[in-house]
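Working notes, structure below.
One protein chain is absent from this view; the other protein chains keep their places.
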Amino acid sequence: MFEKILIANRGEIALRIHRACKEMGIATVAVHSTADEEAMHVRLADESVCIGPPPAKESYLNIPAILAACEITGADAVHPGYGFLSENAHFAEILGHHGIRFIGPSPEHIRLMGDKIAAKQIARKLNLPLVPGSEGAVKDVAEALDFAKRVNYPVLVKAAAGGGGRGMKVVRRAPEMAGAMSAAAAEAKAAFGDGTLYLEKYLNKPRHIEVQLLGDPQGRAIHLGERDCSLQRRHQKILEEAPSPALNEKDRERIGRLAARAATKLGYIGAGTMEFLYTEEGFFFIEMNTRLQVEHPVTEMITGVNMVREQIMIAAGASSGIKQRDIRQRGHAVECRINAENARTFLPSPGEVRAFHPPGGFGVRVDSSVYEGYRIPAFYDSMIGKLIIHGQNRTECLMRLRWALKEFVIEGVDTTIPLFQELLEEADIINGNYDIHWLESWIAKRQDNPQNGDAA
Amino acid sequence: MFEKILIANRGEIALRIHRACKEMGIATVAVHSTADEEAMHVRLADESVCIGPPPAKESYLNIPAILAACEITGADAVHPGYGFLSENAHFAEILGHHGIRFIGPSPEHIRLMGDKIAAKQIARKLNLPLVPGSEGAVKDVAEALDFAKRVNYPVLVKAAAGGGGRGMKVVRRAPEMAGAMSAAAAEAKAAFGDGTLYLEKYLNKPRHIEVQLLGDPQGRAIHLGERDCSLQRRHQKILEEAPSPALNEKDRERIGRLAARAATKLGYIGAGTMEFLYTEEGFFFIEMNTRLQVEHPVTEMITGVNMVREQIMIAAGASSGIKQRDIRQRGHAVECRINAENARTFLPSPGEVRAFHPPGGFGVRVDSSVYEGYRIPAFYDSMIGKLIIHGQNRTECLMRLRWALKEFVIEGVDTTIPLFQELLEEADIINGNYDIHWLESWIAKRQDNPQNGDAA
Amino acid sequence: MTDKDKKKAKKERAPRAAAAAPAAIARSAEGYKNLVRDLAELLDETGLSEIEIEHQGLRARVSRAVSIAAVERKGVASASQTPAAAATSSAADQEIGDAVTAPMVGTVYLSPEPGAKPFVEAGMRVKKGQTLLIIEAMKTMNHIPAPREGVVEKILVSDGAPVEFGEPLLALS
Partner (left out) sequence: MTDKDKKKAKKERAPRAAAAAPAAIARSAEGYKNLVRDLAELLDETGLSEIEIEHQGLRARVSRAVSIAAVERKGVASASQTPAAAATSSAADQEIGDAVTAPMVGTVYLSPEPGAKPFVEAGMRVKKGQTLLIIEAMKTMNHIPAPREGVVEKILVSDGAPVEFGEPLLALS
């Protein structure tokens, strides 16, 4: 096992990693920018090294500085957390050259999955379902109708050279095809000088469902169930839950097994997540993240598996020992990302936290690096903590979330706590009836109708 | 289901009950003394009523005041928590007369188990193992030897009129019997004017093992496993854990089934706990508590069952629906009682909490009613919170407890946090190798050798 | 009751702060303002909660209340909706010089029976021991006697209102 792990991250995830290390008897090194001198994990770590000025590219993304910090502290492994260098194959490689273990998958797997086109090709080989698309350009309407018939309507006509929605048309029935294609071709020609079109199945109201995977050092992967992360704003997840309210046991089992089998075929080692879009017509692979996810705690809450511990075990070459049959889900979990942002305008709100009182009690977990008197720096992302609630079932979970949000006191900065309180009043949220577009359209409606939200 | 529950208690348990009510959509009424106006549960409750001055007998034990508070608020049930009126059969009865539901067992069961002699007689009828004793006085040495042979040495010779250890002798082998008896009789005669003796089996180094029970409205009781509460100081539990490190699966199953069967025979409805002493020779019933225990969270953590919710469901006559086969234990849990006391002298330390930062993260639960700026009143007991840790196994649990204690910040008052930090350095604690006398003798040793503890 | 105290505390704070503008300071028109601004900045810088300076006849004191009771504010929001609180807040808002307070929780009745004349009215002189009102608790009518001779200044509760322990019932001068 490792003697000393350097935590190449900041904020709540740095603290999360520190705690996991302490449980395993491993010493920790916090590296930090000058803006994070007062950060909680810096204070708690066994050692800390300032690696640069506030801008991330000069500190948290500064590979030479992090390597030098490994050298002067003698760390034998680096946990990259999420974001920053966590999916940087080059970093993983360099660490390897210096004899330092990167706690994550192999550089090859990182690189492969980092290239979105290569990842889809691999996914196809691994029999993962992809959003059906025409093989290259479609010549004419007949071919397009043929494709649409095969994959079922609606389909999306897209400009091969396209982008930004131009040259893109949704076709819901066969009679619309010819018109849509000529319109799209004309638009594409005008915009990009190229009228070539291709077709893709159009997913109407997809949900974002992701499967948590763990590949052991022998390359046998298991899955830890799915998370539903459909509530997003500008592609940022806001609230995640597990299990997904949209899946039945059969679908859950199926996608889990499919993903785990694919990861095993891939020889994937470490923690990873396969992301899918899900509609009534099934699952469609989007991409694979080769790192710990922000939302890993919801999986921890229902499976009881300590994800960070598993990552460390696997990186050390030790078999985690968990078999697929050991994974049993208990209850329901929801995570709310607490951002230092205005809950209505989403404007960031850095500054001093003047009061901090997290909720406690049964089924309540707070992962946060904030404390009273802490100054939230303006240099990094606005997430300052996560409120994770576990309950015997989804209803208990949401009821508990309600009082926990009410008891959560953060003063001095704006937070997204009121946003979640508002969301919990929405029937669609209570019923689990939402897709990846739901939150943005709800926000748009709320902004049109400002007095609605004032009660929250 | 109840519409409104009055919480006839204070401190962390009042908050615990409030939270459970909120999860069930039930309104809450906090009753409080003038000393508790600023208490967290008073602030959070839907309504609050001041029922009297600080002394408990004029407020929290003041039955007319609590009844009047029910009347003016229209509460339809009362949760008594633990301590105060929780085992007061009279209170339960009066509430019944006023058409208010007492959240607890029937007054008859409270009364029965409140009478320690009657409780033992019932226990015998229910086939619960008791500490073997002679039937009444022993006439002579022969009879005593006979008894000792039957129950195995060591045995305890006790003065029938005795108390305070006088007229009490431990007999470890047959040859000691005659001498011990004549000495004890002489002592007893001198002290109480009565030399009558009786015998009891002497339990050498017993552990305190208790079984959590839930009797549903139909009188079918299930057990939720045991808790080991052997770490006690002056009969006050300090640290509790589940499962007990001393029991194997067979013993665990056996005592659980035995207790559940006894509770079913008793027709016991509600939450209750049967306490046993445990030695290598088996379990010996001590008493039954007819209320929620301080240490119920350790059971909640490993079973996932929300004890307070179950209590409320059962009191409302609704079947909790949990069957014995649904109870599956996961991992290990430890509770540390955080008292506002000096960790070495155990002197109470009331006053203003000047900083409060509870630990968070995976497997960490804090049940506390304290917040920064709160003044701990000097009128009530010193427990200000409970740190409950859950882990996949006992080792992970203790390792996690270690960092959680380190991260727990309470300033302005002394707390028992350093005591637990010291205890976690002891091999006996790490190995689970302790009995009900362990803590007191450890404290005595520590006091003789003050520099040992200074590091903590 | 929390919100009551809170309101009171806030009221007190304002005049104190106002009084902290030392008249003697004004050597130049803007002088003390700048001084106060500087001191305010120093408060921030040093994390102090209060600074007082006196020098050559000039005295200045600045202080800043810290944001302690965050829980409080939340609590207040919910507590202020409670019936008991609502019933008593009008009375609680004012300073009671010499109030007779409720010795028990219960329901107040101002007259011996519905429709009857009240026991006492504002302006009435009462003798020690004379019944002022009744508090019903557990179906029992508890007569609340005047603790001493005096004149009823104001009745602070309404007929049928719930009261908690220690709540002001009427003012006796």
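In this document, chain identifiers A, B and C correspond to the written order of the chains, with residue numbering beginning at 1 in each.
Quick note on the criterion: a residue touches a chain if its C-beta (ideal position, glycine included) is under 8 Å from a C-beta of that chain, and two chains touch if they have at least 3 such contacts.
From a predicted model like this one, the values you see are computed outputs, not experimental measurements.
Student: Quick one: say which of A:A45, A:L128, A:L247 or A:L277 touches the chain that got left out.
Tutor: A:A45
Student: Can you say which of A:Y82, A:Y153, A:F346 or A:Y371 touches the chain missing from this structure?
Tutor: A:Y371
Student: Contacts of chain C with the missing chain: which residues?
Tutor: Counting only chain C, the missing chain is touched by 38-39, 42, 45-56, 59, 61, 63, 65-66, 68.
Student: Can you list, in ascending order, the chain A residues touching the missing chain?
Tutor: 34, 37-38, 40, 42-53, 59, 64-65, 67-69, 71-73, 98, 371-374
By our rule, only the chains that are shown with their structure count from here on.
Student: Farthest chain from chain A, comparing Cα centres?
Tutor: Checked the centroid distances; the maximum from chain A is C.
Student: Let me have the rounded angstrom distance from the C-alpha centre of chain A over to the C-alpha centre of chain C, please.
Tutor: Roughly 52 Å separates the two chain centres.
Student: Nearest whole angstrom, what separates the Cα centre of chain A from the Cα centre of chain B?
Tutor: So the centroids are 43 Å from each other.
Student: Could you work out how far the Cα centre of chain B sits from that of chain C, in whole Å?
Tutor: Those two chain centres are 41 Å apart.
Student: Enumerate the residues of chain B that touch no fewer than two other chains.
Tutor: Within chain B, residues 44, 371-372 contact more than one other chain.
Student: Can you pull out the residues of chain C that are in contact with at least two other chains?
Tutor: Only 68, 70-71, 74 qualify.
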